[in-house]
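If you scroll down you'll find the structure; I have some questions about it.
Only one protein chain is missing; all other protein chains are in place.
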């Protein structure tokens, strides 16, 4: 249930930490896992780690940037074809460019398997874990 | 040239001759001088003559038109028992389904073209105490040699090959697993409902000077210029639900002949225990069983 004004965690190393949803694309309903949204970067990850360069956080985006993103976790439960449900404790997304490729190179955090059915297999393979 | 001048021209006496000349309708050319016939030839208002197509408003034409959209065989009266889910063994998918049950379903009588103008099978289901039936219905049942039935329905069929013999019981195996059916039943009654619930209107503002009409419809139509009336079919508050609804193309998932249980994919209108009429789906090819049932 991600809609206008929803704040999401950004779980890649693009440099954004918290983003706000400003638009849900290709849908007239709230977005869920696998949906493409437009976000505004609200909070960047700390610059200190950037200077060392070890953490791998490249500051590719800045606060106030408008980017596309894919939802990878949602608080609202999703139904699987066999009737089981999956729910996460937070809403999270991964920033992508217009072509649909992820901006970051690494991801930290579990994502939902529902990404596979759509065109987001690359994000799924980047993720350390999926449910 | 001013428009007023043209108006003055129209009022000239010369033009008034044209206006006064009688207009003659029909094929006769308009003559303004010379000898005029006192009895101009009259033509019929109707399209008469040889070689016209046969009108399509007759009962036989209606039957011909319907020939492709009438099922070959009769349907069944069932009771909705509730909903559950079935797991597809291969894909592991869970399919929501409705459980229907047939109860002592029998053929009561026929409607034929010769007598009634159409072919149909009258079916009855359940049982009703004879004391609770009208004498006319009781007579109808006893004349056909069928026990008194709780529910009586007609199912139209295409021709006399679809007429099952009177008194024959129809079991759940009348339908085949995998075939498609249409299910019609009365939806759940919602009582007298307002326009927001019944037609999904937006209602009016909570505030901004709106008083006492937060959930009502706004205007019922235009004023003078629009006819100063409410057009027929205007969506208004009224009784909602408890009207017949047909759900088309439901797949049959399970058939249990012993208990008369039919499991159908998806949902069907109405509460548990409501009467559901199921018949072969109109928008799918007729099932193969139709041919076998005819021969038996």
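The chains carry the letters A and B, assigned in the order they are written, with residues numbered from 1 in each.
Rule of thumb we're sticking to: a residue touches a chain if its C-beta (ideal position, glycine included) is under 8 Å from a C-beta of that chain, and two chains touch if they have at least 3 such contacts.
Here is the rule we use: contacts and distances are computed from a predicted model.
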From "peptide chain release factor N(5)-glutamine methyltransferase", "Mitochondrial ribosomal protein", "Protein CSN12 homolog" or "Sm-like protein LSM2", the hidden chain's UniProt protein name: "Mitochondrial ribosomal protein"
Contact set of the excluded chain (shown chains only): A, B
Option from B:119, B:141, B:155 or B:175 whose C-beta touches the chain left out: B:141
Among B:70, B:86 or B:236, residue touching the chain not depicted: B:86
Absent chain, residues of chain A that touch it: 73, 77, 82-90, 92, 108-110, 128-129, 131
Touch residues of chain B, complete complex, unshown partner: 81-89, 92, 94, 99-104, 106, 127, 130, 135, 138-139, 141-142, 145-148, 169, 254, 256, 258-261, 263
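In this section, only the chains that are shown with their structure count from here on.
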Intercentroid distance (Cα basis), chain B paired with chain A, Å: 50
Residues of chain A that touch chain B when the two form their complex: 81-83
Contact set on chain B toward chain A in their complex: 85, 87, 91-94
